[in-house]
Structure formats: C-alpha cells, structure tokens
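For this view, one protein chain was removed and the others were kept in their places.
On to subunit A.
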Amino acid sequence: MKKQTDTRNRIRPDGKAKVTGRLTYLTDLTLPNMLFGKILRSPHAHAKIRRIRTEKAEQIPGVHAVLTHKDVPGVNGFGIIMPDQPVLCEDLVRYVGDAIACVAADSIDIAALALTFIEVEYEELPVIDTMEKALDPDYPTLHPDGNILHKAGHKRGDTEKAFSECAVIVEQTYELPRQVHGYMETEGGVIVPEADGQLTVYVGTQHGFKDQFQLARILNMPESDIRVVSSPMGGSFGGKDELNIQPYGALLALKTGRPVKIHQTRQESIRTSIKRHPMRITMKTGVDPSGYLLAHQTWIKADTGAYSTLGPAVLDFSVEHATGPYVIPAVQTEGLSIITNNGVAGEFRGFGGNQVTFALEGQMDRLADRLHMDPVEFRRMNLRKSNDVGPLGQRIAETEGASLVLETIATQYQQQIAQKPASSKYSLRGYGTAITMHGGGLGYGRLDPAGGRLSLKSNGKIEIAFGFEEAGQGILSVIETLVLEELGCDVEDLSIVIGDTALVPSSGSTTASRGTSMVWHSLQKLKQPFKQKLIELTAANTGIAQTELRLGKAGIWSTKEEYDQPVITYQDLAIQQREEIVTHTRFDFPTTPDPIDSGHFLYTFSGVLAGVEIDLLTGKVKLIQLDQAIAAGPVVNRNGYIGQIEGGGAMAVGYTLMEEALMKEGHYLTTNFDTYLMPGLSDMPFLMNTIPIEDLPEKDIYGPRGVGEIGTVGVAPAIASAVFDAIGIRIDQLPISPEFILQALEEKGGVAVE
C-alpha cells in the first residue's frame, strides 16, 4: 500500500492540459453559427432613464438582436439572496455597471459598434458616493426599503460596566479599501439554444444549480430546461458566484436561436464585477490591569454598492468574526451594510473576515503596546481554549487551532528577529505577527446542502460526481486523492465528473472553504455502501467470502492469496450487472447545535509572520518575508494546499500594499491592470513558508478543512505590525501607500537609522 505522503503529492488531474495550453476554458469555445454579444452599461452612477431607442442599432448590418427590459420574459432581476439587481434597467440606473441593453451580432466589433447607436436619454440624479451621503436624509433612497441593506449585531455581557472596570482602553477607526478579484479569465462563455428548446449555458460560476435557478426565474423557463456547464474557470475567488453575463447571453441566444458568446474585456469586467466591501470599522477594546480582555465594541459600516448580492451575508460574517479567537466577556458588535451608487460589493475570498481581522489584530497590537507587553504573550493570555464556545457564543467543533498557530508563528518570529539588519542605510526592517480564525460553510440557519454520487458505470469506470466547480483551487485534485485513498482503486479506474448540472448531484456552492470538507464527508458516507455492493456481487460471482475481498487496481482483489490480477475486473463486474451500481449521499454542512443565526461550526486558523523592509527615501514598503502557520486538519494535496495559502497570501499582500479600486463620484478611476496594480513576482518574497499543522483533536470526526480562504485573512495585520516594528508608525488604513509612509515619517520627525 502506498504511503499517504505519496498519494498526497499527486500531480493534479487537470495539470497536463493546463501546462500545455490544451485545456478548453469556456471562454475558449467557438461553436458553429455563433454570434457575439455585448452589453450596454450605464454612463452614469445614478440617473433616471427617460427613453431608450434601439432602432438605429438594429439597422446595422450584422446585428441580429438588440434587447432591452421589454425583452425579459420573467423576473427582471438577479441576486443570490434577493433579485434586486435589474437584468436590464427600465427607468433607473444605480451604478456604472448597470445594464440597459444587449446586442448580438456577427462579430464583436459590430456588436460594440451597435452599442454606440443605442440612444438612451438620462436625467442625472445626485450621486450617493459615500456612506455618509447614503445615511443623510437629504439624499434620495436608492431602493424602496431605504439605503440600509442590512443590519447585523451581536451582544453578550454588559460592555458599559466592563469598560468602567478597564485599566486600558484603545479606540481606533480602520479604513479598508475596495479590492478587485483579479481573476485572470474575465467573465464569459457561450450560451446555446438547443434544438429541443432547452438552453445550455457554458459559463463559469461557483454554483451551477444556483445559476440554473436564477436564470429560470429571469427567462421564465423550467429549471430542468436549463443546463449549466460551469467548469473550468480561470480563477474566481468569490467573484463569479453571482450571475454576470449569463442572463444577457441567455436572452440573446433565445431571441436569435443561435449560440451567443460573450467574453468581457478587462475594462468591462472591472466596471461591472463585484468587489471586496470597503469598510470603516471602529473598535473600542479594554483590558484589566493584568492584560485580560474585558470589553470589546465594534461598529462596522460596509459600502455594499447599488445592489444586495451577498452583502447581507458578508456583513453577518464580519460581525461574527469581530472577536476572532479571543475570549472576551462583554461584547457588542453592530454592523450596517449601506447602499450607495458605488460599484457593487459582494462575495470575495475571506468574506468580510479580512476587514475585521485587520481591525481586531490592530487593537491587540495597540493594547499590548499600551500594556508594555509582548504582543504574543498578550494574545496567549486572551486566547480561546479547545472547548471554548465560538465568537457568537455558539458551540463549535473542538479545536486547538488558535494556540497551535500562535505558538508556531511565535517560534518563527523568534528565529527571524536575529536577521534584522536592512540592506541599506536608508532602509529599515521590521517583523510582525497576527493570528485569525475563519469559519467554513455558510453558517447556522442557511441552506447549506452537500452531497455526491459514486457509481460503477457500464463502461467499467468508477465515477465520482460532485456539483462543484474547478476554478483553479484544485478541487479535482482533492477528489481524486481522497477517492483513491478511500476506495483503493487506481487512477485509471476513476472518472471524475463536476461542473455540469446535467450530470452532477447537488453539492451546494463551491464557496466558503467548503469543497474539500464536503468531498471528504461525502466519501465517508459513500465508500462503505459502494464497496459493500461491489464486494457482495463479486462474492456471489466467484464464491469467495466477502471478508476476503477488497477493491484495488482494475477490479476486486482477494486479500488472501497472492494473485497478480483481480478476481474480477470492474469492467466484467459492470458487464455482469445489468444496471449501474449507484450510491448517493445528501446531507448538510455541519453546523453548530445552537440556534444562533450565521454561527459557524468548523473553523480554520492561521498565524502569520510578515517581514518588511521600508525605504525611508521613497516610502516603499517591501515585503521580504511571509510565513503562514495553518491549522486546518490534514493536507489533502500538498501543492494545492501550499498554493492556496501562498496565493491567498499574495492577494492579501496586494490588499495591504497596493490594491484599491478607487472611485470618484461613482466612477472607477482604475479600469485595468495598468492602473489597478496587483502583486507581481518582485512584490512578493522570493520564497514563502507555509507550515501546515495537520493535527486534529483525537475524537474529531470532521476530517480535512478547506483552506481556500484562511491564507488571505491574517496577512494584512501582520504586515501592519511589521511596519510598526520597522518605523514605529501604526497603520489604520489600507493600502499602505508610500505617500502615507513618507508623510507619517515627516510628521514623526524621522526615525533613527542605526
């Protein structure tokens, strides 16, 4: 039998196709008779639509359809929680990504030309481009229920009384920027009207069945008539979970009766895609004279933009994670998700955890400083223990993760500070740490179904099917590795099916770090009945006792004698069996037994060590070290795991040091990667260090946790801490610009360079 370390270093199944350029992404598809679609977006952040005229555009040779709100047969709206975003606006536009019309033409250029001939008369309205204006009664409301999309809160203990007993209180406001997902493949694909009246949607998404549901509502078609092929994707990071171009492609395909391809340009993508929520977070935190946390108040304001998408859920997540892995007796958290005319904010890797973790860890550093305590020691004395309740007071799966990551990263830190000298006399180095915890799954009270299907197909292949999508995260690799381990068959015996609503069972969304966890859980439920069926059949066929049979390469093997081939091959077993052998499972993501809305049950933890070198002449903060200790249970695929942590880390480095989708009066000032800067190789430490802590509590029954998000959550506060270590300046706003550093240094009167 192979050692686990071998199976967990497997080359990913989609690897060869990717390194050779042979993998066909959905935006690479070209079909016979295909048209090209383009979408007309609003030039204004807020305006009434007086009139829309499409006649001139329709007359352009090569144009096959020009559609407006009148052509939407069903609900003219989309949104995972509430369908409040118009597919095609009728009388009002609320942001510059709002769609007014769409065109199908013989070529992209003709479609783009046609957009310029669509005449729309607007009456501009006051633009609500800040959260202050949104809450100001002098400004209009953007939706019937007002400009507050969602309020969320949590309260335990008496904060007022607790603060009165505090020896030290720190209060600080933190400002977090709007971040672009920056998936390399922009939104797109091909939508095909089939001869039988059905529709096939070849467009990447993180939840094919959810797209099917939303499209059915828009198109007024039965869900069963819509097939969504949703995988593979060239990155998503939460950004393609909501609908993007699907409704337009679908409407145009149905109207013209021809396949329609839409592939957004990067400029179109940045203008229309959801972003990470900009947040303003004020935290007030107090400790007793010995340094124990007594009270913690948090006020969160999130700029959710013009439409809801997953804004409410992101805010709930922020509220939950406002206390992180710390034990605090008195807590009060209040959050507002505020509607503005800015770009729509929604799901993004970390899901509101990144923002509050930056603020919370900033508080911990400031309190330790005020107490003249070592920041690690201060965290250690306030840290949750294995059986403590979760951040909303809910029971959670037992976990030592918090102390494991803290102690691991503290050791890394001790080894680093010896190397403090900087590379030149005009620069200074600093090191900092931060820790965090992050919930997986959607949380208590949300529909969070999972499931899978394991079959022996008539061609002799063992087929494993999940309703997940491959966005790059490596779910295919996780599925392959775990099936091979659990069943004992060979990779040649296996066929993996994902990302196609016609072929897969419902597994829930490919979000919330839930994929790995749900694949493992599914296999625990599927493997025994499946093996049992195969072994029963083999025993009946061969007369060998069931207890002497096992699954192996190419078929069922005897455990007793030394055969050089299986007693029966999967192929022969399949032929002898008239019907396919199928086992299903369907269950829900594990949740806390306590009825606390949105509370999570399975958490992962990270401890981050960041090292920076700051150029005192230019103000540039250069990241020179990034180590992450991760407690998330066993590693399933080594390269996949490290890639998620390092890649999540890089995304957070961008968030901390350079990325901000600036807006002015509701218009993006950054429109492409020449003005929106994401980290390149030279912005990252040449080598990073990922330290997986794989141990789980002895009685843990929940297996490997997903690591899609945890690597991106704790990085920003660690860098901020490193900046303070280098130059003694506290950071309360991201990204940390060179201008800020230079100005802060000047105000401080410079720093002593040794």
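Everything that follows uses one rule, which is that contacts are C-beta pairs under 8 Å (C-beta built on N, C-alpha and C of every residue); 3 or more make two chains touch, one makes a residue touch a chain; residues count from 1.
The definition used in the following text is that contacts and distances are computed from a predicted model.
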{"item": "Among \"3-oxoacyl-[acyl-carrier-protein] synthase 2\", \"ABC transporter ATP-binding protein\", \"Carbon-monoxide dehydrogenase small subunit\" or \"1,2-phenylacetyl-CoA epoxidase subunit B\", UniProt-listed name of the chain not shown", "value": "\"Carbon-monoxide dehydrogenase small subunit\""}
{"item": "Touching the absent chain when the full complex is considered, from A:Glu185, A:Asp316, A:Glu361 or A:Glu660", "value": "A:Glu185"}
{"item": "Options A:Pro61, A:Pro222 or A:Pro421, residue touching the unrepresented chain", "value": "A:Pro61"}
{"item": "Touching residues (missing chain, whole complex) on subunit A", "value": "11, 14-25, 28, 30, 38, 61, 109, 112-113, 115-116, 181-186, 232-235, 237, 265-267, 471-474, 638-640, 642-643, 646-651, 653, 672-674, 678-682, 684, 686-688"}
